[in-house]
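As you look at this complex, bear in mind that one protein chain is not there, while each of the others sits in place.
Going in written order, the chains are labelled A, B and C, and every chain counts its residues from 1.
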Amino acid sequence: MKAIVYVTIKANVLDPQGNAVREALHALGFGEVGRVRIGKFMELELNTDDRAQAEARVREMCEKLLANTVIEDYRFELEG
Amino acid sequence: MKAIVYVTIKANVLDPQGNAVREALHALGFGEVGRVRIGKFMELELNTDDRAQAEARVREMCEKLLANTVIEDYRFELEG
Amino acid sequence: MRFAVIVFPGSNGDIDCYKAVEDAIGQPVDYVWHTATDLSDYDAILIPGGFSYGDYLRCGAIARFAPVMDAVRRAADEGKFVLGICNGFQVLTEARLLPGALIRNRTLKFICQLADIKVENNRTPFTLDYEEGEILRIPIAHGEGCYYCDEAKLARLKAENRIVFRYVHENPNGSIDDIAGICNERGNVLGLMPHPERAVHKWLGSDDGRRMFTSMLRAYEARRREVTV
Partner (left out) sequence: MTRRTAAAEPTAEQIAEHKIYRQMGLSDDEYALICRLLGRKPNYTETGVFSVMWSEHCAYKNSKPVLKKFPVSGPRVLVGPGEGAGVVDIGDGMGVCFKIESHNHPSAIEPYQGAATGVGGILRDIFSMGARPVALLNSLRFGTLDSPRARYLFENVVAGIAGYGNCVGIPTVGGEIMFDPSYEGNPLVNVMCVGLIDHRLIQKGRAEGVGNAVFYVGPATGRDGIHGATFASGELTAESESQRPAVQVGDPFMEKLVMEACLELIESGIVVGIQDMGAAGLTCSSSEMASKAGNGMELNLDLVPQREPDMTPYEMMLSESQERMLFVVRPEHEEQAKAIFTKWGVPCVKVGRVTDDGRLKLFHRGELAADIPVAALVDNCPVYRRTPKVPEYYAKNAGVDTARYPEVTDLAGALEKVLASPTVASKEWVYRQYDHTIRTETAVPPGSDAAVVTIRGTRKAVAMTLDGNGRYVYLDPEIGGRIAVAEAARNVVCSGAEPLAVTDNLNFGNPEKPEMFWQLERAAEGIADACRRLGTPVIGGNVSLYNESEAGPIHPTPVIGMVGLVRDVDHITTQPFKREGDVVILLGETKAELGGSEFQFVIHGVTEGRPPQIDLDQEKTLQDALLEAIRSGWIASAHDLSEGGLAVALAECCITGGLGAEVALETDLRPDIALFSESQSRVILSVRPEHAEEVLRHFRAKGVPAAGIGTVKGTNLAVRINGNLAIDVPVERLTRVWKDAIPCRMR
C-alpha cells in the first residue's frame, strides 16, 4: 500500500516561501497569480494490506514526526 | 481557478531527505515503511477562468521557475 | 582591472568578495545592484555567496531572473571572467551558464568548516597561480552544495577537463565525483562551493584563496598584452 501525506503550513501562519515565489512569478510577468502556499508531500510505501490499520499508523506518523502541528496541517491519502 | 503543482526530485537523483525520514520512522517503530520520496507542492490561486490558457501558463511557470528540470519532475492539476 | 560584485537581495558574501579583491590584489571594485543592466565597465564579475531572495523555492532559482543576469550572460559571452561562489555557483547553474545543479548536502545539514580541495585544472584564468594537483584549504559554508549532473554531462566535464576543483580526504556534501568547482567550455566562467574570498589571510585560518584573485589579475594582464601586441 502507499500513503501520500500532504503537509502545509497553517493558513494563518506566515509562509515566506510562498510569498517569495509569488513575487518572483509577478516579476516574470505572471500577474494572474494570487496567493501562493508551499507545502511538502511524502510518498511512503507501506508493507501492509490492512487499510484501517494503515490509516491509524499513518496518522500517528504525521502527529509524531511528519508534520509539526504547531504550525502545519496535514492530510493523507492511501492508495492500492 | 487554482493550480496545484507537484515537484519531485528525479528518480535517479539521490534523495537523502526521503531516506532520513524513513530512518526516523523506523527508529520510532514504524517498521512497515519502505521507500519514502519527498516532494514539494504549491497551490497557486489564479485570476483567470480560461482553463486552456491557465494550463499553458502554469506549464510555462513550471518550466521557467517552479521546477529545475535538471533534477526535478513536475506535474500539475487545475481546480475550479 | 575592474571588478563588479553583484548584490542580490539576500546576498551576504558581497562584502567578503569586495574585501578580498582589495586585500589580495588591490584592484578597483564596485558593488553592482541586481537591477543594473550594464556591466561593460567591468573586466570580472563576482557573484557572491548568501541567500539570494532567501533561497526560497531553490537556491539561486529566483536570482537567475534578476535584471543584472542578462548583463552577466553577455559578459560571459564576451569572455570576461565570471566567478560564482557558493550561492553564486547555484545562480550560475540555475541560469544554465554552468551545467548541473546543487542539491541538499547528503547530511541534510549546513556545513561550515575548512575543506581540502585539489586543483584539478590550473589552466583556467582563476587557477593559473596554483600548481596542478595542489591541495588547498578553503572554507565551505553551505547547506546545498551537493553537485549533481547526469552521467553524460559528467563524462563531458571530465573529457573537457572542466572539473576545476575536487574535494579530497572527505567529501563533505555528497557531490558527484567529489566535485567542488567546475567551469564552462571556454573556461571563463567558474562556479565553486568553497569560499576563496574567506581564505585571504593566515589569521582567517588559510590564505590559500588569495591566489584565485592573483590568477585572475595575471590572466587579465596576459590577455591585455596579447591584445596590444
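Keep this in mind: contacts are C-beta pairs under 8 Å (C-beta built on N, C-alpha and C of every residue); 3 or more make two chains touch, one makes a residue touch a chain.
Being a predicted model, the structure only gives us computed values, none of them experimental.
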Which displayed chains the hidden chain touches across the whole complex: A, C
Residue among C:F3, C:F51, C:F89 or C:Y130 that touches the chain left out of view: C:F51
Chain C residues touching the omitted chain (full complex): 9-10, 12-13, 15-16, 19-20, 49-51, 53-56, 109-113, 139, 141, 143, 195, 197-198, 200-201, 203-205
Interface with the undisplayed chain - residues on chain A: 9-10, 12-16, 20, 68-71
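Methods note: only the chains that are shown with their structure count from here on.
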Whole-Å gap separating chain A and chain C, where each centre is the average of the chain's CA atoms: 35
Where chain C touches two or more other chains at once, by residue number: 57, 61-62, 65
For chain B, residues contacting two or more additional chains: 65-66
Chain C residues within the chain A interface of the complex: 53-54, 56-57, 61-62, 65
Chain B-touching residues of chain A, taken from the complex the two chains share: 6, 8, 18, 21, 24-25, 28, 30, 32-48, 57, 60-61, 64-66
Residues on chain B engaged by chain C in the complex (per definition of touch): 9, 12-14, 16-17, 20, 65-66, 68, 70-71
